[in-house]
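Omission of a single protein chain aside, the complex is shown with its protein chains in their original locations.
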Amino acid sequence: MALGPRATQAMREAYIHRMGLDRSLFEQLWRFFARLAVGDLGTDIWSGRSVATLVGAALPYTVALAVTGLGWAVLLGIGFGCLAAGPRRWLDRGVALVSIAFIAVPPFLVAIYCLLVFSVWLHWFPAIGAGEPGDLASEAHALVLPSLAVGLGWIGYIARLVRASLLEVLQEKHIETARAFGLPERVILFRYALPIAVIPAISVIGVGFGALLSGSVFAEIVFARPGIGRLVYQAILERNYPVASGAIVVTAALYAGAMLLTDLAIAVLDPRSRAAL
Amino acid sequence: MPRFSAPLRFLQRIAADPAGLFGLVVAVLFTIVALLSNEISPYDPAHIAVIHRLEGPSRAHLLGTDQLGRDTLSRILVGSRTALGVSVVSILLAATIGAPLGLLAGYGPRWFGTVLLLLLDIVNSLPMIMFALALLVLVGPGFWTVVGVIAFFSVPGYARLIRAQTLSLGQSGFILAARAMGAGLGRILFVHLLPNAMGALLVVVTMDIPSVIGLEAGLSFLGIGIQPPTPSWGSILNDGFSFIRNTPDLVIFAGLPLVATTIGFTFLGERLRQILQPKAAP
Partner (left out) sequence: MTAPVLGIEDLSVSYTTPHGPLQAVSGVDLSVGPGEIVGIIGESGCGKSTLVAAIMGMLPGSARIGSGAIRFGGRDLVGLPREEMRKLRGGGLALVSQNPMTAFNPVHTIGRQLTDFQHREGVSNAVKRARITDMFDQVGITDPSRRLHAYPHEFSGGMLQRMAIAAALLTRPQLIIADEPTTALDVTLEAQIIALLRRTRDEQGCSILFVSHHLGAVAQLCDRVLVMYAGVVVEAAPVAELFRHPAHPYTQRLLACDPALDAGGDQPLPTIAGQVPNLVNPPEGCRFAPRCLCATGRCVRERPQPVELAPAHAAACHLVAP
């Protein structure tokens, strides 16, 4: 299939032999993991470059996208959550509706509309690519829109979580103590209430890294950015198995890393959980 | 007539909240349009007329045409049918697999529940796109690929819900009474436990519909979902995306029903949750 419809029998046999598909399944798996152990992800059958190089080149873009998207989500999500937990009811209702809307709309559509509004109509941001490599300003500029598209869905979740959490925390006795000592409301909110309120939101992020990565795939495709998601997508469409499997393995490692980071973050924020570690 | 007034009052309660009302209207409209789409479409959505490609909205074509001259309005209307079809089948499949798993996990041996939760967690954290792409390679794109992927990723939601309901209901009086009267496992599960979980199930299904519609559109947008000429909102968006600079109409028009249905069903689900599960955390 991968060689195209005009492949001859001889070509097929050569390909199969090169790919090792003529060996037993067990042996194929063994060789895959053996090579993995030494960091060899295989060779791209088309370009001959090692998969590791390809993945290594694409990885930073995806990570940058995911992290920045997360940054948007955390910043705006916490901000909206605080607004919603405040005294004004219309703000609360408004934020709730907007949050739900952000969660509901599929991420690829968000990406497309962002592109339409901010790039095609307003010309504020580029529609394609990741900017000039090495030129931080242009790379950052090209990162804004895709990361916003990725983060938008999460803003909704985080805002709702933070709001509910904050409302609960603000009722607790230690906040009363802080007020009894005349601490200004802003200090109470940011230093005493928020650090506790964001903890549930952070654990959700760790678990939802999968969704974040899915969103990144869409953003990479819509905005034609280099990245692991787009790499896998194109590789599979081209039946380029080594690249696809190598990239998927790296993705799996990314997950594990994200989970670990989340646990660490929680440990930093909540001293009570350190005892359990 | 007392028998009919209860569902009516229920609908009234939903409609009392503006967001809920919006959701209800969207849900009803969507279902009607989807079912009648073939009848109400002005044109055959697969009818190609390249002379008329990429025309803007006009009296002949209310929403314009796509790059092959097909009427956009018709394609969007019939696209709703696709969305409904995929939703119904995937959710049924996911619920049919998930519910028994959840029941067993909640009511059966503890090790089963623990193992199941672990597996569900793994499924939850897998990247769906990758999985879909992998399946595409093995099986080929199309309706059943989409349904399979979506159902696979929806199963954890249903299994978890049913398990939670089962755990909380499993020790209650009427269950113990049923056991005392010699009811077998199957009877307890399907006759007693499941009907009591219906409320929560309704909420989850309603909240699931927008995800399913979104996923289907996403996969079709990537070209690995519903294949042309069957119209799907996602594939229309794909078509339109190439022309987004000069003729954004396709993208705008195909996106709108997607936005409306996802937001609408989500609002409806939220309102249902407020009514049926007032004690759950917001």
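Chains here go by letter, A and B, matching the order in which they are written, and residues are numbered from 1 within each.
Note that in this section a contact is a pair of C-beta atoms (placed from the backbone, for glycine too) under 8 Å apart; a residue touches a chain by one contact, two chains touch by 3 or more.
In this text, all values refer to a predicted model and were calculated from it rather than measured experimentally.
Visitor: For the chain that does not appear here, which of the shown chains does it touch in the whole complex?
Guide: A
Visitor: Among A:P60, A:P133 or A:P195, choose the residue that contacts the chain missing from this document, as touch is defined above.
Guide: A:P195
Visitor: Touching the left-out chain: which of A:V187, A:A224 or A:A256?
Guide: A:V187
Visitor: For review purposes, identify every residue of chain A that touches the missing chain, sorted by number.
Guide: Looking at chain A, the ones touching the missing chain are residues 172-184, 187, 191-192, 195-196, 269-272.
Going forward, only the chains that are shown with their structure count from here on.
Visitor: Per the centroid of Cα atoms for each chain, what is the distance between chain A and chain B, given in Å?
Guide: Centre-to-centre distance between chain A and chain B: 24 Å.
Visitor: Inside the complex, what are the residues of chain A that reach chain B?
Guide: Within the complex, chain A touches chain B at residues 97, 100-101, 103-109, 112-113, 115-116, 120, 160, 163-164, 207, 209-210, 213-214, 217-218, 221-222, 229, 232-233, 236-237, 239, 244, 248, 251, 255, 259.
Visitor: Which of the residues in chain B come into contact with chain A in the complex?
Guide: 19, 121, 124-130, 133-134, 136-137, 210, 213-215, 217-218, 221-223, 237, 241, 244-245, 248, 251-252, 255, 258-259, 262-263, 265-267, 270, 281-282
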